[in-house]
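If you scroll down you'll find the structure; I have some questions about it.
Note that this complex is displayed minus one protein chain, with the remaining chains in position.
== chain A ==
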């Protein structure tokens, strides 16, 4: 699936997007897989309360199922307007 990062999450990880081969069943499991990769991922996902997630471009929760999902995005709370 495609995994996208925005704002300081993108800066910490050093990538705007990547394709991830994953067996994760939920967003939380995907986060655990990413955290285990490298320190920069562990740093980006250190505090999940400071993050938001969208699944196939809809705001979602971290326990959302990834069944059939093509795109997951991680970002800080939005600051529009």
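Just so we're on the same page, a residue touches a chain if its C-beta (ideal position, glycine included) is under 8 Å from a C-beta of that chain, and two chains touch if they have at least 3 such contacts; residues count from 1.
In the analysis below, contacts and distances are computed from a predicted model.
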item	value
Chain excluded from display, named as in UniProt, from "Molybdopterin synthase catalytic subunit", "N-acetylglucosamine transport system permease protein", "5-oxoprolinase subunit PxpB" or "Cytochrome d ubiquinol oxidase subunit II"	"Molybdopterin synthase catalytic subunit"
Missing-chain contacts mapped onto chain A	4, 6-8, 54, 57-59, 73, 75-81
